[in-house]
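Heads up, one of the protein chains got dropped from this complex, but the rest are sitting where they should.
== chain A ==
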Amino acid sequence: MSERPEFTIRVDQNPYLPAGGREMHAIVTVEARRPDADDDGPPAEGGAAEIIIIDTSGSMSYGGKMAAARRAAKAAVGVLRDGVRFAVVAGANRPRMIYPQGERLVEASASTRRSAANAVGRLEAAGGTAIGSWLRLADRLFEGQDGAVKHAILLTDGKNQHESAEELDAALRHCSGHFLCDARGVGTDWEVAELRKITSALLGGFLDVPDPKDLEADFLAMTRSAMSKHVADVALRVWTPQHAELRFLKQMVPAVDDLTAKRRESGAQTADFPLGAWGSENREYHLCVEVPPGDIGRQMRAAWVKLIAPGSDGAGERELASGNVLAEWTDDEARSTRINGRVAHHTGQSELADAIQEGLEARRDGDEDTATARLGRAVVLAREVGNEQIAGLLDKVVDVIDPATGTVRLKADVAKADEMSLDTRSVRTVRTARTRKNDLPPAAPPADTPAAPPQDAPPPQDAPPDGPPGTPPDEAGS
């Protein structure tokens, strides 16, 4: 299994806390890289299953959406790898099997891909939208595919009108942890918050596709990405000290997603957070833990993060990588007030997403003061973190008078598609290339502060020497 990706964990933080300091922030970067990366990579180690769910409600017949959806679904089927177990489902008031005919999955091959494409070509739009029932069908189809990368693609063009919000929530609770789902909203009649809730529960992402003709390329990319996933059901295990509290764990790259509530206790001092399936990629997480303060000069492991995957063939779980979040109490203000650049960057992106979502909600509610203040703040933050895509989308919703102070005026006429795009993409973050060398100085550094830390204090990131005989090598930072 030399083709299995190699996982690494990197921790960026300023480990120094002032006397009595309790709150420690760190950015945990998880990277998976195949040693010999070719175009496609190997198939998933436990197999893969893919279900394509196409909204066929009546509204899909307008604006060329149904035709675009047929083309997109055909394209997706066309790039399924041989051997991937798949199905195509049509969604309306109730879900309906399009391919194969019975409630089951079939293995992808030249002939099944062709038959599926023919079946997709006969899709017609009629009826309503009940997404929870579509997901429940997918869940039944995925049953028995243990260990496989189980992924669904959901396309919708409308609100979930033909079942209650409670029914959808119940379906999400039922399906959560069973399979992953990425979603696309086509047109402008679907609800951003709804797709955000669905994909967050099912560890996926979603995007707006305002113009149906873009759907085909988007489906191709999404399916190829799903086919590149190699390791299923990865989890981040977080150990914290006694009397400490994990305040939050947020995915920050590729998009903001608060994982805190997905916590699953896995030991006396450990909790697991599901991270879904992985191909060759990297993601970043912002972790915040509150620890009991230590004396000046003491060091603490504030968190121990480990990447866990289930073992193959029922073997025990595997530890793929681990890293340490440290804390060290110091009376040197130059150290304790420094802010790690990556922590600052992601704190800004997180606040940016909140500011946009709150601003747009206030705007929809007619609260112009709040909308102006929050969207103005978003303009400042988008500049600070260098998120040009969001800055460009904000420009379509507000007139920026002074980007430095965030003085803005709400535009009178905003295209629905632009507002939805801003809302959808508010959580899409940009990476930072900053390393810990670029730690930001405190806002008002004392004039006589030396630029470099004194030499007599070894940096706590240093790996300790080999352990004593008979003990496993230290795993920090591996």
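A few comments on the model shown:
Operating definition for what follows: a residue touches a chain if its C-beta (ideal position, glycine included) is under 8 Å from a C-beta of that chain, and two chains touch if they have at least 3 such contacts; residues count from 1.
What we mean here is this: contacts and distances are computed from a predicted model.
Taken from the listed names "Carbamoyl phosphate synthase large chain", "Membrane protein", "Ferrous iron transport protein A" or "Serine/threonine-protein phosphatase", the protein name that UniProt assigns to the chain not shown is "Serine/threonine-protein phosphatase". In the complete complex, the hidden chain is touched by one of A:Gly294, A:Pro310 or A:Gly348, namely A:Gly294. Within the full complex, the residue among A:Glu319, A:Glu351 or A:Asp395 touching the omitted chain is A:Glu319.
Checked against the full complex, the candidates A:Ile54, A:Met227, A:Ala244 or A:Val427 give a single residue touching the omitted chain, namely A:Ala244. Interface note for the absent chain: among A:Gly102, A:Gly267 or A:Gly366, the touching residue is A:Gly267. Even with one chain removed from view, chain A keeps its contact list with that chain: residues 239-244, 267, 269-270, 291-292, 294, 298-302, 316, 318-319, 324, 464-465, 467-476.
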